[in-house]
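I'd like to ask you about the structure that follows.
All protein chains but one are shown in place.
For chain A:
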Amino acid sequence: MLGPLSFSRSFSSTSAVGKTYAHVVSRRVARRQEYNVGDEKPKHIPNRQLTPDYKWGESSFFARSNRGLFGGSFIKSGNQISEMGNKSRRFWRPNAHKKTLWSEVLNRGITCQVTAKVLKTIDKSGGLDNYLIKEKSARVKELGPFGWKLRFEVLKKLEQNSKPADSQKCTLKDGSEGTIYFSGVKVDGIDGPLDITLGRRKLLNELYVAEKRERQALGEKLNGKQFHDEFRELSAQEICQKLASYGYDFTSITPAQV
């Protein structure tokens, strides 16, 4: 059993190893408002943000660090002391250089400003991708907004790559080459599973035309926005099911019968 006094570490005059990221964690980041369907519209609706929010926000000073891999280092200041002991203010910039780093996952070079220290870390972690996708919170802090954006691109690409390729080539009715995007789609009222040679977006376009015709017959109006709100979340099978209910001719979007 342990006695009244116990130390997990031995005595040491130096502080614990590791950066504190004081400039990163002390930033004040505005809380993002959550919006739900049916809430009152805000005054301005911006274009969709393409990358996720970076938890630590952007740096307001030494803004160059927001546009490169600086590993959490910022401009520092201190005194230049002469032989006579006179002090004059000076500063030290991070040792940053413009480099093109190869991303194995994205299959392209990424040109950005990167500090010598981060270059070393990238080498240690075995490439840019590994550097970017490390899960430790210290790594997330040192990535900065630019690194966070790259991390999103890499992870998205990895996710895409992990999915099995379900598209296969086929011959269409008019003799041209096409791709089967959804195979074996079962639709009530139609014999046998269908191989659909249209992607989701084009399938939705087909449904829009059919749906609009149907609504017009009922004396109702439907615009693209309403359609999008109502049908955007349908799966390929559900879209085909709806098309079938309107008597859609599937021969034009299925491979030619051999």
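The rule is simple: contacts are C-beta pairs under 8 Å (C-beta built on N, C-alpha and C of every residue); 3 or more make two chains touch, one makes a residue touch a chain; residues count from 1.
Please note the rule applied: contacts and distances are computed from a predicted model.
S.K.: Consult the UniProt record of the chain that does not appear here and report its protein name from "WD repeat protein mio zinc-ribbon like domain-containing protein", "Nucleoporin SEH1", "KOW domain-containing protein" or "ER membrane protein complex subunit 1".
M.R.: Options "WD repeat protein mio zinc-ribbon like domain-containing protein", "Nucleoporin SEH1", "KOW domain-containing protein" or "ER membrane protein complex subunit 1" narrow down to "KOW domain-containing protein" for the missing chain.
S.K.: Using the touch definition from the top, which of A:51, A:168 or A:216 touches the missing chain?
M.R.: Spelled out, the listed residue whose C-beta touches the missing chain is A:51.
S.K.: Counting contacts across the full complex, list the positions on chain A that touch the omitted chain.
M.R.: 32, 35-43, 45-53, 133-135, 151-152, 155-156, 158-159, 225, 228-229, 232-233
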